[in-house]
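The complex appears here without one of its protein chains, the remainder shown in place.
Moving on to chain A:
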Amino acid sequence: MAADGLHENETLASLKSEAESLKGKLEEERAKLHDVELHQVAERVEALGQFVMKTRRTLKGHGNKVLCMDWCKDKRRIVSSSQEHAVTMPCTWVMACAYAPSGCAIACGGLDNKCSVYPLTFDKNENMAAKKKSVAMHTNYLSACSFTNSDMQILTASGDGTCALWDVESGQLLQSFHGHGADVLCLDLAPSETGNTFVSGGCDKKAMVWDMRSGQCVQAFETHESDINSVRYYPSGDAFASGSDDATCRLYDLRADREVAIYSKESIIFGASSVDFSLSGRLLFAGYNDYTINVWDVLKGSRVSILFGHENRVSTLRVSPDGTAFCSGSWDHTLRVWA
C-alpha cells in the first residue's frame, strides 16, 4: 500500500526501528557527560529550615471546579476559569486561561477548540462576551494558552497534538509546532534573552523544547512514565521542571540535555497536576491529585513541606509575578493564596 513520503526500501517498520536506534544512541551520548548528581553537588548547600506556609486568602466565587488560573502582572489580580457556564465567559469547559502582559485582556479556551481573547473592562454593565475575539482554532480541545511578551501574540497547546502561535489582531496562524504523539497538555515560555523558545509537555510522556521562529523541535526529553500535566521553566531559563501522572516531578537541564533530578516519595501516589518555582528557583511547589501541595527543595531533592487544605484535586498552581505568594486552584471550587 503506497503512502506519501515513503521511499523505496523504506517501510513503516524500518522507520520505526531507525527512530528507536537513534534514540538509544542519543541516550548514550547524553550519559557520557553526566559526571555528578544534583543532590551530591548540593550537599554543601545549607538545608532549609522548617516551613510555615498557610492559606492567606480563600477565593470562593466559582460554582464549579477550578481548572486553571493566571496572575496579572500587577501581582494582585488573578484570572481563573472553571467548568461551568459562567456569566462572564460564555464558554463551557474552559480549561486554559491567561492574563495579557498589559493586564487589559485575558485569553481563554477549552472544549470549544478555540482560544478567545476578551478585553477587560471594569464597567459591570458591559457584556464581555460581545467583545470577544476568536483567535486560535484547533481541531481538538485547548489545553493551555499563554501570551508571549506582548498582548499581540498567543501561544496555544491542544489536544490535537500540536502547539501554535497566533496573531491576536487578525487570528492568523504564525507558526505551528508538530511532533507530539498525543495530546499536548501544557506549555511554558522561556525567560531567555532572545525570547525564542518554549517547552511543551504531553500525553506521550515527552517534554519538547521548540524554536518559535522555525517551528522546529530543538530538544526532547522522554523519561516520565505517564502523561506530563505541567511544565515550568527554572527562573534562569537553563532548565525546566515537569509534573506528571506518574506522581513525580522532574528537572531537565537544557545545556546538559538530560534529566538531572527526580522529586518523588513513596508515599506520594497521585499525579502532580501543576508545578511552579519560587523566585530564586530553590523551591518547587507542586499541586497533586490527592488534594495536597508538596513543596520541594530543588537542589537537595527532598520534600520540605506538605500543605493540606483543598478538599479535592489541585488542578492549577502559579507563583505570583513578584514571588510573594502562590495561588492554587482546585476541583473543590476554591482558589487559595498561600504565603
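A few notes on this one:
Here is the rule we go by: a residue touches a chain if its C-beta (ideal position, glycine included) is under 8 Å from a C-beta of that chain, and two chains touch if they have at least 3 such contacts; residues count from 1.
Going forward, contacts and distances are computed from a predicted model.
The subunit not displayed here is recorded in UniProt as "Regulator of G-protein signaling 11", chosen from "Kinetochore protein Spc24", "Glucosidase II subunit alpha", "GPI-anchor transamidase" or "Regulator of G-protein signaling 11". When you scan A:D70, A:D160 or A:D188 for touch with the missing chain, the hit is A:D160.
Of the candidate positions A:A239, A:V275, A:L317 or A:L335, contact with the unshown chain belongs to A:A239.
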